[in-house]
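Dumping the structure here so I can ask a few things about it.
All protein chains of the complex are present and in place, except for one that has been dropped.
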Amino acid sequence: MHELEMLSALFSLTTLGLVLGALLGLAARHLKVEGSALEAEIEALLPGSQCGQCGFPGCGPAATALASGGAPVTLCPPGGRALAEELADKLGVTVDLAGVEDKPVLVAFVHESLCIGCTKCFKRCPTDAIVGGPKMIHAVFADACTGCEQCFEVCPTECIEMRAVQPTTQTWYWPKPAANDIDDGRGIAA
Amino acid sequence: MKGVLEPRFRQRIGYQAGLLGGFAAMAAALLMMGNLGTSDSIAQRQQEDLVASLTQVIPTALYDESLLSNNLVITSSEGSATTVYRAVRNGQVTAVAYEVSGAGYAGEIRLLLGVDAGGKTLGVRVISHAETPGLGDKIELAKDDWILDFNGRSLDNPDDAGWHVRKDGGIFDQFSGATITPRAVVAAVHEGLRYFRVHSGEMLARIPDPATNAVTGG
Amino acid sequence: MAGVYRRIITDGLWSNNVVFAQLLALCPLLAVTGTATNGLGMGLATTFVMMLSGFAVSIFRSIVTAEVRIPVFVLIIATIVTLVDMSMNAWVHDLHKVLGLFIPLIVTNCAILGRAEAFASKKPIALAVLDGLMMGLGFTLALVILGAVREILASATLFSNASLLLGRHFAFLEQQLIADYRGFLLVALPPGGFLALGFLLAAKRVLDTRLARRAERRTAPDAPTMAGAG
Amino acid sequence: MKLFRIRGGVHPEDRKHLAADQPIIDLPLPPLLHIPVQQHIGAAAQPAVQRGQHVHMGELLATSQGAISAPVHAPTSGRIMGIGNYPAHHPSGLSVRTITLQPDGEDRWSDKLTPCDDPFALEPAEVAARVAAAGIVGMGGATFPSAVKLNLRERYKLHTLVINGAECEPYLTCDDRLMREQAMEVIDGIRIMAHALGVERIIVAIENNKPDALRAMQHAATAFDMLTVTGIPTRYPMGSEKHMVQALTGLETPARALTADIGIVVHNVATAYAVHQALRFGWPLVARVVTVSGGAVARPANLRVRIGTPVSHLIDYCGGTDEATARLISGGPMMGQPLPSTRVPVVKGSNGVLALTAAEIASREPSPCIRCASCVSACPCGLVPLEMAARARAGDLDGTVKIGLMDCVACGSCSYVCPSSIPLVQYFNYAKGELAARQRSKHKQMETKRLATQRSARIEEQKRKKREAMAQRKRKDATAAREAVAEESGA
Amino acid sequence: MTELTTIAGPHAHEHNHVTRIMLLVMLALAPATLFGMVLFGWPAVLLFAVTVVTAVLAEVVCLAIAGRPVKRTLFDGSALLTGWLLAMTLPPWAPWWIGVVGALLAIVVAKQVFGGIGQNLFNPAMVARVALLISFPVEMTTFVQAAGLAGNAPGFTDAIAITFGGAAQPDAFSSATVLGHLRTELTRGGDVAGALSGHFDPWALLLGNTAGSMGETSALLILLGGLWLIYKRVISWHIPLSMLLALAALATVFHLIDPGRYAGPVYHVVSGAALLGAFFIATDLVTSPVTPRGQLLFGAGCGLLVYVIRTWTNYPEGVAFAVMLMNACTPLIDHYIKPRIYGRTRRGEPLSYPDASGDDA
Partner (left out) sequence: MGEYLLLLLATVLVNNVVLVKFLGLCPFMGVSSKIDSALGMGFATTFVLTLAAVASWLLERFLLQPLELGYLRILTFILVIAAVVQFTEMAVRKLAPALYQVLGIFLPLITTNCAVLGVALLNVQEDHSFIDSMLYGLGSALGFTLVMVLFAGLRERLALASVPRAFTGTPIAFITAGLLSLAFMGFSGLA
């Protein structure tokens, strides 16, 4: 009696295990998902200017780090708040974006009187935003400048200034209303 | 999880199956041993529990054999079966205990009713109920001794008119704000006593029944 | 290395607490916290299972493949729980009577599988066991606090029936706080469980920010650049 | 005429009585005119005059740039004092490129004007070209270059011209006065536009609270069969073109489309008047009628004002404002914009200057939304303003778009009725602006990404070339060496 | 001047504000309330006062803790109204602490932790009522016969004893509500006709001569107040109408099926809190849908649930539960039922262009 019961227990559970294991193995083979598309998707979201402000050697490595959870979604200063939101959405994480203020957009500006035409900035600019040739005064094409400050750092005469982009009547828009309609109760002990 | 690092053989279906099968076998073996080691004492503990609740409605003085050794199963005409536990002293059935139930405010109230051979209530205890705490749960002995009011009652004490809560003209107290619960309990006990009157013949006649005698316990 | 242990301990008990931080194991949490005593019993049983499962999962971690990972871990946990259930039923029967209903529930306590997946399947045995212990104790803490709060509000008692669980010597734990309290039934019922937990979590948040602010204030004078890091 | 029901809308107190009985007066010239080069939607015009140059009235000051743009003309004769930045007629208080003109007081028309005796003999395209050259933009507030709309017949099958005489904003009476005083001219302009558009039907719609204008226009239109002048219910924002078209025809303009998609073009009465002047006399748009009103204005009036006249000049003419002025507004109280100062010039789109008292504004501190749904029933566009605002407030801008932000015409009905005084429209303006800014920065990001890949490709290419050159040199060296060896061995 | 530029339009506003809305609702409630106080005498007045005062105090304290502008927010009157409506739904002779605990539940748990006015998801007064009913069923189901008009109402001192002293209510007064009575009788196996004979007089219910809470007794005054609110456009007609219609329709159908077990539509509409619920509670702006179609659905849901709960569950009266359940559905209703956007189909696609040639014809 006991032996029979024991054997049947052993047998039935083992069979169950074997069958289910086989099924799962089969399923795994036939329902396999190819490689991580996530990384590529994330890289597509990043600005792609390879500026390195995030502390990674460029957007590719930054994307790898993001995909593996090794970097916060708020890592990329040029991308600002909008990018952080997009990344958070993509990665399914929630972040407190209150701290991620969009910093004012800066672009490089060359003081022509000081530029000696050394072409150092020209060579460094990752987006070819600086135009000019050797021994010629250089100028920045503001629409292409990402404000990465690389030219600013290399300029031997410090003739490059990072200037905030000024709004025009075309780009100005109404500020968000002050939240005094609903005080968020932030005064509470927390 | 590890993808490329996994050795080839691991991706075989046989390996998966074997793994799960192996673990299943191991688990089964472990549990079997566990079961082997514990089943007897578990069964014993469960009987002890049963006896403990039976002794609440049947005084120890009334029996000298195990309360579990003289069970009787009465099957009603509708097919529902009632297990009657019987107290036997000197070969005589001195008291019986069985389950009765009533419809309370929030579902069934199950009670264990002990009756002596003369049809007098020895005790009533609640087995399970879902009445409102603080309102209907005064039928538990732990909350209130209202349930002790049934001790010593019988079908003649009081008479049929008396077997109601006060509000309905009977002699039993209701709880303030909750009449449905006591009404249900009173009705259930009353019904239980009538059941005893109907079946007292079977219950009190001691027919040795080896099958139910199989288990013995303290 | 000591740092690792310290980290596991603080994580388990507070900063990565199963309930307060990970929001797992909610079902047993709400289901058994009618009284502090029940919470304590459930917590201890769960802790025991968590340690054992951490141990077992860690042992087998290298041979399990992704496809059957979850079934295997679940199998391990279920075996342990069933064994615990059987032994308690056989040898500490009174305790089992109090907790009996809840023990099979341990199997599906997501925290156990969660820890098996997230920690034990990647870490050596000693760490896995310690983690199980600490996570379990953290869970117990949450259970007891919630149980106590609900019990006090609902019936003004504390640790009622503790002697059933822990033995007669612990009868002193049983307290009747207000003599003839009318009882606030809501707290004992399901809605009250949710509400009480909500308020507890809010209280924890207030506490945490207070602590952080105090820590910040303490470090601020000597390391002004670090301000805000706390 | 059978009218159709439109959804939502509000009935603000119209307060038109303040200025409605004031005939249009020509405002004397100010000492200086400031004429911004951008007074319309689209690309800014390019200055075509030099500092110090003398110009005649109607002479071109700045030429239009590209397809959607409008030129700017000298509002009077005088000398160009300079071209530089000057505070804009804009709530931001920012400055824009502005041509400053010192009138010489002679008001002499340029002799290069090209009046036309019979505009109906012109090709439709020629009419549109003249309207474009006259710098006419929509005077109903949108300031969209009118010639572009007159050219729509090329792309759409048009059947109806609707003339918007609703003037549904409270206080404003400039269109009302224009219709009452110059109905014949307006009707002429309307017919010229209809000719340019090639439509067979014209409807002039005037809100019922302007019975005199309605009568005058009906009288002027009797001679023309295709022209119907009809009164429409007084309800804000009846003047919104899509809603007006729906009220008149029952046709609903699809989202993100133009009324032209359903065969209808809408123009404002003042635009029609400007077209009349441009075609019949060759006069470009250099002046317009502006209502100066509001509880804080001493003598409300309707003034014909040269473009570029400082707002302060208008107000002074009307006796100035008293100290109760709580807000200075360009346009009507519902959709108008606050002005940063009275220094800013009147532009082509200014139809009113209002100085309102606090009591008229009736604004209170905002309080939380109580979900009273007043805004929902007021919205003529079928939106749920409370939710859009809540999402904008919580930073969920994509969410606002999903529930219809881009379908909001910013009419302000919702804010008007909100019992919690929530600045709903400002939330929408903010959200729209922020989204546009994001779009711009995304665009820029794409651009820089392209540039960056281009550059790395270039550098890669250079490197490859260098490597190849090196390899070639090496190979050459090697062959040379081998040959040398071979030669040696062979020797 | 710079400050001016930060304010976007419109620069005109309707003269309507939150305080005015709340005041109008209170005005509409006032006749029924005063009548209820006359009916039930001083204990009712005391309980009303205790509840309302606690609600307002709780609001003040919460606002202060949360660091919100106390004065401005308090004067919107919503806390007062919440306390008022809660008091209207309590047994008039309930002890003082029922009012206190209820007001605290309403203001603290159901309203302020969500962020105060406008932010709560559930109707605060109904949350409090349901929580009280579940926690203190005895106190919450002990009603008295309306007695004030009969002249044997307790005097002021007796009232103090009843409300504050925990004095037992004289049995002579205690009585079941019509709904409670029917429920008890049905549980005992009686039938509707028997249970209601002598207990159900629609006119008495309309005029208020019955046991119940203040909000249940003067159906006529409640109805008039509600109609006045609709006339003043504080509430729209959608919710009250669809709620009462749904309730009446269901009652009719089941009454026709089995008159012995199911009471008729008149009974359901005039007894209990159906009218108060339809006009004053389900219509709470904050917790009901914002579109007319959504409101119709919401009201119908309330009516349906009131009937289901009254008929088949443990509770003889279901308005509070029904309103809370529908409150829970409100976000979903608002999510799926939106007005049609101008120029778009209901599903949000732009309208398809009408065939231009068709217009020519």
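The chains carry the letters A, B, C, D and E, assigned in the order they are written, with residues numbered from 1 in each.
Note that a residue touches a chain if its C-beta (ideal position, glycine included) is under 8 Å from a C-beta of that chain, and two chains touch if they have at least 3 such contacts.
Being a predicted model, the structure only gives us computed values, none of them experimental.
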Sole contact to the chain not displayed, among E:V127, E:A159 or E:A274: E:V127
From D:M1, D:A358 or D:A394, residue that would touch the chain that is not displayed: D:A394
For subunit D, residues in touch with the removed chain: 368, 387, 390-391, 393-394, 396
Residues from subunit E at the interface with the omitted partner, ascending: 66, 109-110, 112-116, 118-119, 121-122, 127, 130-131, 134, 305, 308-309, 312-315, 318, 320-322, 324-325, 327-332, 335
Where the missing chain touches subunit A, by residue: 5, 8-9, 12-13, 16-17, 20, 23-24, 27-28, 31-33, 92, 182-186, 188-190
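Everything below uses one rule, namely that only the chains that are shown with their structure count from here on.
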Pair with more cross-chain C-beta pairs in contact, given A-C and A-D: A-D
Remotest chain, subunit A as reference, centres from CA atoms: B
Between subunit B and subunit E, centroid-to-centroid distance (C-alpha), Å: 45
Distance from the mean Cα position of subunit E to that of subunit C, given in whole angstrom: 41
Approximate Å spacing (C-alpha centroids) for the pair subunit A, subunit B: 66
Where subunit A touches two or more other chains, by residue: 17, 20-21, 24-25, 28, 174-175, 182, 188-189
Residue list for subunit C, restricted to those that touch at least two other chains: 66-68, 71, 75, 182-183, 185
Residues on subunit E engaged by subunit C in the complex (per definition of touch): 109, 113, 131, 134-136
Subunit D to subunit E touching residues, read off their complex: 7, 10, 12-13, 91-93, 156-157, 159, 170, 242-243, 251-257, 261-263, 327-329, 333-341, 354, 356, 360-365, 367-374, 376-377, 379-384, 386-387, 403-404, 407, 412, 415-421, 423, 425-426, 429
Complex interface listing, subunit E residues touching subunit D: 1-2, 4-5, 7-18, 20-21, 72-73, 76, 78, 115-119, 236, 285-288, 290-292, 334, 338-344, 350-354, 356-357, 359-360
